[in-house]
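Here is chain A:
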Amino acid sequence: MKTLIRAGWTLWLPVLLVTIWWFASANSTNIYVPSLSRIVEVLWRDISSGLLIDAARVSLTNLAVGLLIAAAVGILLGLLIGETRRLRLILDPYIHFFRSVPQSALVPLIIGAMGIGAAPKIYTVAFACVWPILLNTIDGVRGVEPTIRSVSRVFGVPKLLYFRRVVLPGAMPQVVAGLRVALPIGIVVMVVSELFASNQGLGFYILNSSATFQIPETWGGALMVGVIGYIIVIMFSLFERRVLSWYFRSGAL
Partner candidate 1 sequence: MTAPQSIHTGSLDVLGGEVLLDVSHVSMGYGDGEHEKRILEDLNLKVGHSEFVSIVGPSGVGKTTLLRGLSGLLPPKRGTVSVAGQTITGPHPDIAAVFQDYSRSLMPWMTTRENVAFPLQGQGVGRRERNRRAEESLEEVGLSGQGDKYPWEMSGGMQQRVAIARALAYHAKVLLMDEPFASVDAQTRFDLEDLVVNLREALGVTIVLVTHDVDEAIYLADRVIVIAEKPATVVDVIETGFGTVRDQVDTKADPRFQDARGRILTRLRKA
Partner candidate 2 sequence: MTTTHTRAPSAETKAPRRSALLQRDWSLLAQRLGALGIILALWQAAVLTGLLPSITPTVPEVTLGLWTAVTSTSFWTALGQTLSAATAGWIISCVLGVFLGLLIGPLRWLDRSTSVTVEFGRAFPTIALMPVILLLLGATTSMQITMVVLSALWPVLVQSILGARRLDPGIADTVRIYRIPRLLWFRRVLLPSALPFVTTGVRIAASISILAAVGIEVLTQVPGIGRMITLAQEAQRWDLAFAYLFFAGLFGWTVTALLARAESSLLAWNRQASG
């Protein structure tokens, strides 16, 4: 009963908004604003035909590969730069500069230079996402307790083991925070790169629909991307809670 009341409190507004949209758009005469029922209808049609599923698979693969590259490069470089004070001081302004480049501006350059396939999209995502991960990892490494550091040194822990078992876990909360920042950037860059030029993926579905004046499909594709993005972000925060449970429980927050 109590959970029901709570669910009611949290869900009434979204339900109301969707209902309003449903009925307000039901008799829409504006060709650019199709009825919600029509949008749902075409969405369902293209999902069950597998068209949208394939498109989503392409987009999400690009996103995942790009993010993985960014994470690998960002974390490795971050550990290295974070541990070496001099290197950190020298490179600091350049990292901040690259971090500040509006990631969407990279899209025409990379796609223009490398063509329309999957690789340039993956690179764009990777390039855009690497900077927040790198910066956060550096911060995380710097934040590792000096006592823990000196203890490791006193016991002569080998360098590799030291990185793997001391520095990396210590920096983990910051690394994950970097991934959290990078994730939405990656999604945006993925969408922009596909909207810019593509022949497959969710962005292509939207682009193609709008170019051929299939308005309900355009809306449907946009909603689909939005919902997928939302689900990814929510899943990530669940993952974060699991991976960092020691951190949350230790009350370090």
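Selection criteria: all candidates are chains of the complex that A comes from, given by their letters.
The rule is short, and it goes like this: a contact is a pair of C-beta atoms (placed from the backbone, for glycine too) under 8 Å apart; a residue touches a chain by one contact, two chains touch by 3 or more; residues count from 1.
In this text the structure is predicted, and so the values were computed from the model without any measurement.
Novice: In this complex, work out which of 1 or 2 touches chain A.
Specialist: Here, the candidate touching chain A is 2.
Novice: Would you mind writing out the residues of chain A in touch with candidate 2 in their complex?
Specialist: Going by the criterion above, the answer is residues 6, 9-14, 17, 32-33, 86, 89-91, 93-94, 96-98, 100-109, 112-114, 184-185, 187-188, 191-192, 195-196, 206-207, 209-210, 215, 218-219, 221-222, 225-226, 229-230, 232-234.
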